[in-house]
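Okay, handing you the structure first.
Just one protein chain is left out here, and the rest sit where they should.
After this line comes subunit A, so read on.
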Amino acid sequence: MSETAADTASAPLPSGPRLSTLTRPLRPLALLLRRAAILLLLLVAVFLAVDLLPGDAATATGERGESVEERRRLLGLDQPVWQRLWEWLSGLPHGDLGTSARGEPVTDLLATPFPNTLLLSGLALALTVAVALVLGCRAALRRGGPFDRVVSLTSTMAIALPEFVISVGLLLTLSLWTGWLPATTMTGADGSITSWSMLVMPVLALAIPQIGWNTRIVRAALADQAALPHVAAAHLDGLAPTRVLLRHTLPGALPTIATGLATSTGMLLGGAVVVESLFNYPGVGTVLSGAIANRDTPVIVGAAACTGAAVTLVILLADLTRARAVGGRS
């Protein structure tokens, strides 16, 4: 699963040489523009892909007594695709994601579920960062030791498991057999989650495979750094192994680690769709499955836009970490 996804943002910024000629304050701006351009391209591609596919919202949501042609005109689907694309894109800057096939503004449809999904994936990402760093660093301190071997084995196993299989394991152990946690999510009248304990299992189910993946990256990145002369010099100076790890090895490994985490973000948001449905969590997954059945282009593209923007943000942070670490030598 994620292994492949993680290769991506690792691209040693292809525009590196060009960027290095810019003055330093401008570099973050250039990175921002580059990522924004990629995001925009993706949105256009998704919009066109959904549009070119057979069937449209008019046939999927048409009500009785209303012809498909009328419905299509009502939804504006008789306009040429370029015009619709332009209208949709020009609404983006003021937070207008268009109107769904059922006539509700997409922004309203996503307003409650998307923050819920962000909360779920955000917590899972935070947990991933913390656990992967601790496990990876400890494993790297004694390479080949018993702790390292156990961590390698368990992380390789964790990566391979689909989130719903992990969810089933968690449900059985933490809820049904021990009764520690509630099995489903209850929501209040305003669509918010009523108790924090309901977040524990969904967050764990999302985080476990990503912890496995990122622990391996942390460990590999630290091993690469450990082979460099300045780390050997620090060891020869007689510094304590922990100090060498934290002050000399880890800083150089940060760009790689940040890249791994950025790619995990996409996996977390994707896995959330499945985990949400299993735990009845009120997130974007529920909206998305309904929208896909209705072939509701604006909603699907809107959800893809929000997800893409969230991933872009994390990748941008990874870019900045890399730019900072490489300094003027990019």
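Simple rule for what comes next: a residue touches a chain if its C-beta (ideal position, glycine included) is under 8 Å from a C-beta of that chain, and two chains touch if they have at least 3 such contacts; residues count from 1.
By our rule, contacts and distances are computed from a predicted model.
**Student:** What is the protein name, per UniProt, of the chain that does not appear here: "NADH-quinone oxidoreductase subunit D", "ABC transporter permease", "Alpha-ketoacid dehydrogenase subunit beta" or "GntR family transcriptional regulator"?
**Tutor:** Cross-referencing UniProt, the chain left out corresponds to "ABC transporter permease".
**Student:** Out of A:G145, A:P162 or A:P251, which is the one that touches the chain we can't see?
**Tutor:** Answering carefully, the residue with contact to the hidden chain is A:P162.
**Student:** Among A:T99, A:N116, A:T249 or A:T263, which one touches the chain that has been omitted from the display?
**Tutor:** A:T263
**Student:** Determine which one of A:M201, A:V287 or A:I300 touches the chain that has been left out.
**Tutor:** From the options A:M201, A:V287 or A:I300, the contact with the absent chain belongs to A:I300.
**Student:** Tell me which of A:P113, A:P202 or A:G271 is the one touching the absent chain.
**Tutor:** Counting the whole complex, the residue in contact with the absent chain is A:G271.
**Student:** What residues on subunit A make contact with the chain left out of this view?
**Tutor:** 1, 3-12, 14, 38-39, 41-42, 45-46, 49-50, 53-55, 152-153, 156-157, 159-165, 168-169, 171-172, 176, 216-217, 219-221, 224, 256, 259-260, 263, 266-267, 269-271, 273-274, 277-278, 288-289, 292-293, 295, 300, 303-304, 307-308, 311-312, 315
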